[in-house]
Every structure is written in structure tokens, then in C-alpha cells.
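Structure first, commentary second.
A protein chain is absent from this complex, but the other protein chains hold their places.
For chain A:
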């Protein structure tokens, strides 16, 4: 820190030369040699540009990290491996400004974006819900759940089967599916709560597979691998179809030309509202006694029991709340796809949701939201590399584990202002 005042330009120049030389080796053959039929041409100017950019960039970075600001920054990141940080009491989060901005942008998206972009964003939001649900179970309560997709499937099939057998639409199934998934979470949870870590992971993995196999093989009820269609949401009884069997449709009522994008807009807006509601509830939960109990359970179960916390109920509540969020996501998935079959609910989905939670940072809400979008939107943008998706996924995980083992966003804890103590 003592030599922070001056920048050693000699060192920066050497760094820049080394980086430039490496860039030359790397880009020389790749960019510089251009095949033209059976012969090849050397394109030196392109290589020169690239090497120059790399060298200048390296010079800038090297100089920056010798300034006081740079040293402070690298120091901060070097220490980023330790866990949570406690915020100062009365800390004002920058989120106060970001959240309204995101809400405004989010509300504008359906009217600006194309139908394709909208569907991608809907998928992203569905995974945000899933990530938030699993984050309660894995991130907060520390229960490794590899069968989370089971609850997702229960939500999705709840909507489709509820419509087919009982005539229940989207709006009535939305809460019912959440409750159904929560009940399934309790049924799964109760017998396995005495297990820890790896054993719990295996049992939950089995649970996810059981759900999928039941959906595949109970053909008389679920239509098996043929799948089943799911209803669209309605706006006060107005349907989003081209023409309706009973009553008016949305575009007829508002005298608009029919556009299939309307239904996605509507789903998006409902989903957007639900995601914010879940985010809010999640935000409150971590500050509430139940959230503290979950985290305490993750830290040390035996200590929890010694403090009078009923570990069975604490774990069950985490399982149920997480599962109900998964169920909500399932309802949206079904209505957005319009058709579901068991192949949407494979183990790969569970792994993806778990990856969202791990990448985002266990227990961090913001991290999960970012990671959910990252992992769902990125594969859409990289359609050309679709075959290498899982490979890139794996590489990403390895890189993350080396670079930021605690996830993208570090968990922060609320600080409490000291006050006068009192016994009551």
C-alpha cells in the first residue's frame, strides 16, 4: 500500500508487451490467416488491431491496479471468499432506486418487445419463481433438494388436470396448485426430515423421478407421454383465443384485431405481478422469526433443537413454502406452453434450478434473480451453440466455483442499531 502513490509504468509496459505477444500467438493463426480456395492470404492489419487492443487494454488495467483505487478494489475482491457480511445499522439499500426502475421497464417490456423476446422473458420469470422457491429450501434452510421439479410438475399438471376434470380455470388453480404443491412438499418432507445432506438429496431425487414416472405411466388419468393441454388465463372471463365457444373473447370485447401476442402479454403481466409478490414475501420472510429459524437450522441443527426450535416443523415449513412457489411456477409454465407432457420435468430441470440457486448465491434473492435470467436467456441467445449447451453449462459452473464459490451476489445480513437493553 505504501508505494500506491506512483504508477510504475515500466511494469505496465512489460505487462502490455507480454499480453500483446500472447495475443499475437493466439490471434495470428486464427484471424491473420484467411483461406481463399486452395491458398491463403495473410491479413496483418486485422491481427495488428487485435493485438493493439489487447496491449492497450492490458496497459490500462495494469496501471489502474497500481493506483490507490485499483489496489483497494483488488483487495476487496481478494477477500471475497469469506461468507456473509453484516451491513451497518440503518443501511440504505441502493435497491430503493433500482426496484422502481425495474418495475417500470418490466411493465413496458410487453408493449415494446417482440413476441419472441416476450416468451423468453416469461420463461426467465418462471425460472426466477423456481429459483426463489428452491432458494428457501436449499439456500436458507440448507436442505439439498434434487427433486424440486416434482413440485413444478404438480403445479403444471394441477392446472391441466384441474381444467380437464373439474373445469377449474387458471385463476382458481393458481392458489389451489400452490396448496397442492405445498401438501406434496409436506408429504415428501415428513418422512425424510430426519435425514441430512446426501441422504436427503438422494430421497428427494427419487421423489422427483417418482412424480415424473407416475405422470408418464398413469395414462388413464394424465394421458401419459402424449401430454395434456392446459387452459389460458382469462381476464374477467374474457378469453385470449381467436374465437370462444362461450361468450366474448378479449379482442372482440376491445374491438382489436386478433393477435396471439395478447395472451403472452397478459401472462407476462400476471407473472410479473406474482414474481414481485413472491419477492416481497421472500424479503419479509428472511427477516421474520421463521426465516431466522431456517438459517439457524442450516447453520447448526443440534443447536437449534437445544434452543427449543421444533426442527421438524421448521424444515416442513421450508419445504412447503418452497414447494408452493414451485407449484406457482408450474401453473405459469403450463398456461404459457398451452401443452405439457412429462418430458418437461426431467432431472435436468432440477439440476438447472439448483444451478440457479448455487450460481446466484445461496440465500441471496438478488443473486437468484440474476442467475435465473442468465441461465434461461443466455441459452436462447446462443441458439447456434445449442448442442454444446450442457458443456458450456458445466464450464460455467467450474469457472464460477473457482472464481466465486459463494455465488454471484454475496449474502448480506441486516445490522441492528445498539439500543438500551431491557428485561421483560
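Methods note: contacts are C-beta pairs under 8 Å (C-beta built on N, C-alpha and C of every residue); 3 or more make two chains touch, one makes a residue touch a chain; residues count from 1.
Keep this in mind: contacts and distances are computed from a predicted model.
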Choices "HEAT repeat domain-containing protein", "Transglutaminase-like enzyme, putative cysteine protease", "ATP-binding cassette domain-containing protein" or "Glutamyl-tRNA(Gln) amidotransferase subunit A" - which one is the UniProt name of the chain not shown: "ATP-binding cassette domain-containing protein"
Touching the absent chain when the full complex is considered, from A:203, A:290 or A:351: A:290
Hidden-chain contact residue, picked from the options A:167, A:257 or A:421: A:421
Chain not shown: contacting residue from A:73, A:166 or A:313: A:313
Full-complex contact with the absent chain, from A:230, A:304 or A:409: A:304
Interface with the unshown chain - residue positions in chain A: 83-84, 86, 88-89, 280-281, 284-285, 287-290, 292-293, 295-296, 299-300, 302-313, 411, 413-416, 418-424
